[in-house]
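Encoded as structure tokens, here's the structure I'll be asking about.
Removed from the display is one protein chain of the complex; every other protein chain stays in position.
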Amino acid sequence: MSENIRTVKNATCTFCGCVCDDMELTVDMDEKRITKAKNACILGRAWFAEHVIENHPAAMIDGKEVSIEAAIEEAAQTLVKAKFPITYGLSDTTCEAQRQAVAITDIIHGTIDTTTSVCHGPSGLAFQGIGESTMTLGEVKNRADLVIFWGGNPAESHPRIFTRYAVTPKGMYIPNGKKDRTVVLVDVRKTPSTPVADIFLQVKPGKDFELLWALRALVKGRRIDPDIEEITGISLATLTDLVDKMKNCRYGVLFFGMGLTMTRGRHFNSGALLALATDLNEFTHFVAKPVRGHGNVTGADNVVSWQTGYPFGVNFSLGYPRFNPGEFTTADTLSRGDADAALIIASDPASNFSKAAIDHLHKIPVITLDTKQTITSKLSHVAFSTATYGINTSGTVYRMDDVPITLRPAFDSPFPTDEEILTKIKKRVHELVLAKRGSSGARGEAKVASIQSL
Amino acid sequence: MASMLRIVNGRIYDPANGIDGEVRDICIENGKIVDTVAAEAVRIDAQSMAIMPGGIDIHCHIAGPKVNLARKLQPEDHRRDPHPGTDYTRSGSGGTVPSTFATGYRYATLGYTTAMEAAVTPIGARHTLEELHDTPVIDKGFYVLLGNNIFLQNLLKEGRQEEFRHAVAWWIDSTKAYTAKLVNPGGDEPWKGNRNANVTDIDEKGSTTNLSPRQVIEAFIKTVNDLGLPHPVHIHCNNLGHSGNYKTTLETMKTAGDLRLHLAHIQFHSYGGEPGRNPDSKATEIADYINSHPNITCDVGQVMFGKATIMTADAPLAYLLRGFTKGKWVNADTECESGCGIVPFSYQEHVFIHALQWAIGLELFLLSNDPWRIMLSTDHPNGGSFMSYPKLIRLLMDKTFRKEEIAKVNQKAMDKCHLRELDREYTLNEIAIISRAAPARALGLKNKGHLGTGADADITIYDDQADRELMFSAPRYVIKSGKMIIENHEFIGDHTGRILHVEPKYDLQIAEKVRPFFEDYYSIEFDNYAVDDHYLHDHEIIPTLKQ
Partner (left out) sequence: MAISMILIPARSSKQGTSLNKGKLKEEYMEVTSTVEMNQDDMAILELNDGDQVKLSNNIGSTVVRCKGRKPEDLPAGMLFIAYGPPSSQLMASDTAGTGMPLSKHMQVLVEKVAA
């Protein structure tokens, strides 16, 4: 460790959707590494410690190092030539970069989707049907006397949701912290989150919808048959007690995770939970919140929504945004083989998608922007190494509760930012597209300049 | 793109400078209106056209956290109304909550060049500024929600008036806002903390704050006046939508004394009857008070039949409406500051209460003695989309058309008001006032809303047509900051537009008084709360009246 140390206060960790902005980073400026991250959880500490300046080329075509300019040109040409180019990822980059990605996709009449579609996309679908009674995390800290976690394991995925926001902290109307709260956990198995809960409901796999619907019925004063225990694994007595607690709390919160969205029922599960929270407002103040995975997936939802009207799975083939999950979402455009080119930003679908989707990724030209090498970047036709958001770059991110925060970087990177690369690709694809449509020359330049104001 | 323009032969409607239909030249150079330009300037022949300053929407909901929730909520609304891109312009979606690019372009299509987002939480200001940056053509600003701010209420509760003033200024300055907005002051705490209750009496003291809404309102009116902000406190009164609420509205206006106050969407606050029953129109009483109190300005919040989206910081109201629609509903609490509610909605001619609301709005316009103080709005999208402004203008200008429309609606509602008897027709001059000159004056925008030398070159040129709805829905030319955006009804250019904001003066030490409260009760770090300048991009600081 050198003597050239810098401290960054109020830095933000973007590993998970908690987006904790109280990080105090100790940075070795000579070695370009973060040596300490005060306030970070185990995941945050790894995030800060392991993002160093890695030794790989800033730009590659087919695995060979090239200049950034050559890679931009090849990326732009690839995207413009394609008939059904897709853009995917975006949850681990800044809003400023996300806006450029939407612009590119709009210009090339492609399809844009974010990791939302394989995370809380179903909750977004449920939202479109039901709405959502929700809150910012400070309300939970200040007011929540009943906190329910459903279908998630925060101790391992979002450790500080317990300690910074929802369980331990003292709040304005919760002077004794955890002692003033009742914590409930619903899951199919015991996890390190279980000891945090006062009440643990071990639901049978695939039976969350039935359980939620039974709770809705009980809230509305309907009769539920005791065979609910056989169906869900939870006794009628337990459910009745829980409903009693829910109706009589002062401020109830339902957090929910992938246990609902990734299992049989998907958006029906999320919808049942959102509807339950809505129903409870007849009796008391009740809110719900999907627990978002990546640091800026909420930013991606917000940016794509404000620019197109829809949160994910958006297609521009007809020159305007159309939304159709199942048709335009990436799990489908890849596994069905619709996509004939892919721009993947800050994501690794070749690791985590289905076999059919992964096989197809190997067949089409892929352009990736990522900070580390991944299976996806290794198979790419054009691969950019970019700086890490929140560590090397500033920018805006949105926490899981839509609170926007500005990043404070720790040290510079020799690599360009996602925003820089995408802005250059945008300029070039716009020139190529206008040329294709016969609008080149001075008027064409004016048109390109026009779009640049955005 | 030429930076010099001369518009000739057009009839000018510039009420701020006393010009009512005269044919005169307008010269533009470097984004401003100038006395004259060189001979080689591009000429636009505006023969048989009406020229007005660009439209100014003083109260709309177009950008920020609650708008985006409402946008995400209604894919079916967008699907029916796509907004194709062009070589110059980005694509988007329409409906009552259009995507950001579509919002800017569609305002421009109507000849509007400035719009003010009416309600933004401080913690969401960054989000609003990001969305406004993606809202093209128009200049824009926003009002920051402070009426239910717990820290500020604590200061008032403790009688710390000086610190209250500095803190209000700090909040407006650090969020890059235009003025303080109050929505149902006193209503947040019962809603969040007392099982979805609400405040109904302007003098009822809150159980935790020991403050009444009136005390909060009074403190803000005085403070914003002391700070000399170009636009006064902008208030959404308590009891919006409830029968008998006109009394609350009158009391709120009385609280201002003779200090400036702007009442938002006053139509929704002009109902007679008793709580829960017998609503009728008190437009006359409300209009009378405004007519005789020059310190009061308002925008009407006209209801237009068809689809709307209720989106409001008045969360209890939204929940109540959800009880009627039994459909989708969003509620979003914002820690220590505010909240919001969203409900998709539609106003229908045959429904008694909707027809009554529609009529009351029109009455307010037609009974107004001073178009400078009762301005055009639909509280977009709460009363209807801004795309309905041309139809509203026709209703005001064309009494034959108005009578035809009156005949189509619920007649029992017409019996409860005086609309049938009102024969007044707005002139083009008066339309220019309520949609341009008056909002500019109320906002303190000296360089907007008029066509005199030194004004921003934000200009709309309409073909003068007998069908006023057609005329106002399709200007032939729209110029923004001296740049031609729409020419012969086509988009030929793009423009970013500026953020308009204020920088009131205050004691910088106040931040250190706010900090401990943050550390205890907020969930983000105090030093990450204020919005830094790079979110402003192109911007203009509007001077306070003291600078």
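All chains are identified by letter, namely A and B, in their written order; residue positions are counted from 1 within each chain.
What we mean here is this: a contact is a pair of C-beta atoms (placed from the backbone, for glycine too) under 8 Å apart; a residue touches a chain by one contact, two chains touch by 3 or more.
Just so you know, these numbers come straight off a predicted model, no measurement behind them.
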Among shown chains, those touching the left-out chain: A
Full-complex contact with the absent chain, from A:20, A:101, A:118 or A:382: A:118
Absent-chain contact - pick from A:60, A:130, A:147 or A:357: A:357
Touching residue (missing chain; options A:318, A:375 or A:435): A:375
Of A:133, A:232 or A:261, the residue in touch with the unshown chain: A:261
Sole residue of A:177, A:326 or A:414 that reaches the chain not shown, by the stated touch rule: A:326
Residues belonging to subunit A that touch the chain removed from view: 15-16, 42-43, 45-47, 49-51, 113, 117-118, 121-122, 125, 153, 155-157, 159, 188-190, 192, 202, 205-206, 258-259, 261-264, 266-267, 312-313, 325-327, 329-332, 335-336, 348, 351-358, 372-375, 378
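What we mean here is this: only the chains that are shown with their structure count from here on.
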For subunit A paired with subunit B, centre-to-centre distance based on mean C-alpha positions, whole Å: 33
List of subunit A residues in touch with subunit B within their complex: 9-10, 12, 21-22, 95, 99, 103, 106, 124, 127-139, 141-143, 164-165, 171-173, 250-251, 278, 281, 283-285, 287, 301-302, 305-311, 316, 318-323, 396, 398, 402-406, 434, 437, 439, 446-447, 450-451, 453-454
Interface residues, subunit B side, partner subunit A - complex: 1, 63, 65, 68-69, 71-75, 78-79, 82-85, 87-93, 95, 98-102, 123-124, 126-127, 130-131, 134, 136, 150, 191-193, 195-196, 319, 328-336, 342, 493-496, 520-525, 527-528, 532
